[in-house]
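The chains shown are only part of the set, and none of them has been moved.
Each chain gets a letter, A, B, C and D, in the order it is written, and its residues are counted from 1.
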């Protein structure tokens, strides 16, 4: 696979996301500069870096949520799904209501599809309790259930494994690989190495390099 | 000049405190309006100059270390 | 398996907002009781002289409507901002104009509409002549909708700030003032034996203007705030 | 034309040109203000009805007039910033607010002081006074909103939205307040009609109005220069400027 840096080129055919010459300075510190890459179907890209390296900032720029104060361009060629640090789970709604609302913008789903997705993230039996009674990990899982229903080819996930137990992490990793194999692409940040048998490209922000991409290896 | 004496000008037939007070307040506000950007610009320039010197001094060293 | 229709999406959004507002049965009763209590404050504070109160009843009710809006405006987007729902809304392919309108509508239903429906009762408590009540209800219906829309602009502008509490009041109170003036004047006109149609027409015009423009301003402000 | 527009958008150019404008405009303004004030205070005859207290007019009316005009300057800059995404328009808009607020404040305070000898009270809920008070709130709202944002670029955009909403609303606010007052109060308090003013009083007034406009411009430019420096503090030209 090739997640090589493109500079000043036209959108490569078939790429879901293209970043050109991204640079960001925050609070007087340069987090990254002249960062260029393309994300194509089948890519699994892990953004790495120490705390404060700029992973979240990068993801928000890629998603189009940050619009001021950075240099460079981002071109998005496909609908994307972004899950950030905040879980977007309303405390007063039940997991079922929360999930139904999360996916309301993307399409129409049947009630049993929603229940299946909740069961897949281990929330069987918790569909109708108010979400504020859920534990921290269960709370995150409500949000992750979206991934089982999503039809967006490009996923941008900011620390999706936070508060998830070991079984949950394994299931999630399997899901990410399946998504990539089916022609989707995933950009995620995490402090844990993924343990998947699929090539994972790494973008290391610690260096703040011009070409920060290294080819991933089967692990 | 309309008034006969300085005293008359200050008194303004009883309206003096009002008129002079209004002018004094106005002068004060206008003065701060003009002086404060000058002062703030001066302070900003001093800060920036200090910042540049600090950066030059720190140029050799690495950036921030997150290691604990 | 197609993307849902626009109106279907807005309908769902509206339902979600209403469910959130009315999750528990007491939640419906609370605003009601709140209004009743604040209405009771005025005679306590201003003195119980009935004649004076009746003359000022339209103004009092309108000031209460305005304060109730002010009290709730800050919460319009704040919860959704803090838990990340707002980011998701901005990323969703649905047009923001209508989504925003659904937010405002839901808020209006539980403050403005509720107050308008209850206002005859409070008018009675304050001794407003019965003939003025229909105008009172009509002016509240139109005017509180404008208040909710304008309040939405303030909420959207301040939602990204860590301490929006008082700031939003500063931003929107000047824009509330024309509504207050025409709203209370409409009722006072009827009390004074004059027709109120022209006042109501002006309130209606304000509503049209703000329905057309406020969602645009709110959308723009939300996109800016998410980046604050 | 376009090249001029481009230059306007260029911070270093704007910084330089405003500097050279201020160099002659500021002294001129101060002299004009002093001349106008002395003229009005000492060299005109008192009004036959209000006596000497009317001399407040030479600061009251100019500040009120310029404060009102200032909001439209601000809104115009805001519109340019939103429509053409010009960053320097942001800067101009942001810089208008404190100047406008200060002038509004002067109009209110001098008006209140004037009211005491004339009407016997510091404050009445007169239409024009009330709408001037609302104008002060509008200015302060813009300042407070700008200060509350950390990301100053976002702050500029947010304030632009607010001022644009304000432009739609200001005529409505003014009309409604006017109308509110006439509804309750068949005008019992009258300002001196402009037409009845004596030419000997008019000339210094015109001079003062002109100098207040110039003063607005000076203060605006000075605030803009400060803001440009602050926003561009990381760029090469500012470092050169500061280092020198």
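Here is the rule we use: a residue touches a chain if its C-beta (ideal position, glycine included) is under 8 Å from a C-beta of that chain, and two chains touch if they have at least 3 such contacts.
Only a predicted model underlies this, so the values are computations on that prediction, with no experimental measurement involved.
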Point to revise | Total copies per chain kind in the whole complex, with one of each drawn here | key: A x2, B x1, C x2, D x1
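Heads up, the rule we're going with is that only the chains that are shown with their structure count from here on.
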Study note, to complete from the structure: Using C-alpha atoms only, the most centrally placed chain is C
Review point. What is the distance in Å between the mean C-alpha positions of chain C and chain D?
Key: 32
Check your understanding: Distance-wise, how many Å sit between the C-alpha centres of chain A and chain D, to the nearest whole number?
Key -> 49
Exercise for review: Mark out which residues of chain B touch at least two other chains, giving numbers and ranges.
Suggested key: none
**Study point:** Multi-partner residues of chain A (each touching 2 or more other chains)
**Key:** 68-69
Check your understanding: Of all residues in chain B, which touch chain D in the complex?
Key -> 1-3, 9, 12-16, 18-19, 21-23, 25-26, 29-30, 32-34, 37-38, 40-41, 44-45, 48-49, 51-52
**Study point:** chain D-facing residues of chain A, complex
**Key:** 25, 28, 68-69
Study note, to complete from the structure: Given the complex, residues on chain D that touch chain A span 151, 153-154, 157, 234
